[in-house]
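Complex shown without one protein chain; remaining protein chains in place.
Each chain gets a letter, A and B, in the order it is written, and its residues are counted from 1.
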């Protein structure tokens, strides 16, 4: 083989490997997408070609499943969590980024550490407390515990974005006559806006997909979408066409959001350890 | 318009001394350049004047006012930053207008003033653009316009030309000089580029290790350097510094060559300073001393000869038509009127 042929062969092998890898990554997702449009019978026949139907989406929103309520709960919980977390995290992140404080490293490490604490540890005391004060199975309770996983993440991520804003610009604004708060409002917030939006989307996805807290804290009124999946266990086993339809309702919006923040994905998920 | 007075100003970070107990009086309407290598404390000094850095000790006065405890916004200074510090989310107009807006200047007043400032730096046609759409030189002008749009007591400029390419730097330097003569506002200018310092300054303060080494007009620091550091820092190529001693009115190199007549007391160790331009190049045998060429460089407007002088290398400037080759031997003579003598211990100048 000439050097050129060898190169071409190697390129072809690489392309094939990439396609296989993509196939493996996509198949489970695609299979759910297909099953969601299949009838009950088609699912059980492993059919690749079938007459698509939308009836599964109708069924999941109807009695007794009423996925609409879960969708509403998920949306409210994730949205309110983000609305509380982002402004609070932004102020703290600015301060961490721009000032040196007594015990700053300590605070940052503790905040980082809370991110890694297993959710089961956090939820035990909350369950006991919520049972005593009547917050079990409420959206408010769920929002509170969701803050535990979202806040540390948001603080670190937004700090990373603010670190990336040059000091020069802020100092120019101060010399130009701004107070510190004016600097934050007029300069930092507009410049950090894309970063803030990215962080908000990240946090929304995390809160939306959160499973353990909702599993333990809710049973009827505040059930969220991921927990709702458990509804589709019939007497004769799982109702896969309905599960898949519900799955799409959970996944699809997150896919759209995730594609929006593609650029910041790595930096966000590693909290700045990898850029 | 105002004078600036720094009294016993010190800045320390832990054990590191940024600025060491320095006093400096900058006169009203003066253009003062702080010159020195990186880490010499020049930028720190300026940032303390701006209020971006808090002094560890000492007092800063702008006009009659003690400003130590004033926030930057209350000091009535304008600053041009090394990386310009433009607001990327605002248009050029908004950038220039920001200092007025934030100080509550009436809307109707803002537009004419911004337009005037933009005109002074030739930016009128770019007012609707964002900084990202501008070239480096244009961004530099926006930073300038933002500084001159109001009449501050003091201009502060932190290496404003260092991010521009060599050619643009020369143009902008001239524009800056023109503008500063027009405006007549007290200016502090930080740079590590001695040509900028020489061309722009009324007076230059040369700094090293947080200490002002010499304060004087460009003429003074070039022709009358106070110590070894200033002598070596100013001028291009740098002043030649030759180790040796003084004996019987002659400077003798470490190698034992009796080099040149010098009107000084005998001493065992001395350093002779001589600029490349103060040496003449002759054919071999016709100068004070014959030396071998280590490298011959033709810069177009002149030639530079690096010659081996015992263990040291010395640079002499030759005529633009001179052509020599490596290892050729030439004669060199020194101009006795422009010799400097330094004490190697204290590094101070020994007055002849």
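Annotations
In this text, a residue touches a chain if its C-beta (ideal position, glycine included) is under 8 Å from a C-beta of that chain, and two chains touch if they have at least 3 such contacts.
Quick note on the criterion: contacts and distances are computed from a predicted model.
With the options "Anti-sigma factor antagonist", "Zn-ribbon domain-containing OB-fold protein", "XdhC family protein" or "Sugar ABC transporter permease" in hand, the undepicted chain maps to the protein name "Sugar ABC transporter permease" (source: UniProt).
Seen in the complete assembly, the chain not on display touches A.
By the touch criterion stated above, the residues of chain A touching the omitted chain are 14-15, 17-18, 21-22, 24-29, 31-32, 35, 43-46, 84-85, 88-89, 91-92, 94-96, 98-99, 101, 105, 107, 109-114, 116-129, 131, 144-145, 147-148, 151-152, 155, 163, 179-181, 205, 208-209, 211-212, 215-216, 226, 229, 238, 240, 243-244, 247, 250-251, 254-255, 257-259, 262, 265-267, 269-275.
To be clear about the criterion, only the chains that are shown with their structure count from here on.
Work out the mean CA point of chain A and of chain B, and you get 54 Å between them. Chain A contributes residues 166, 168-179, 182, 186-187, 190-191, 193 to its touches with chain B in the complex. The touching residues of chain B, when paired with chain A in their complex, are 50-52, 71-73, 75, 77-79, 81-89, 98-99, 102-103, 143, 146, 156.
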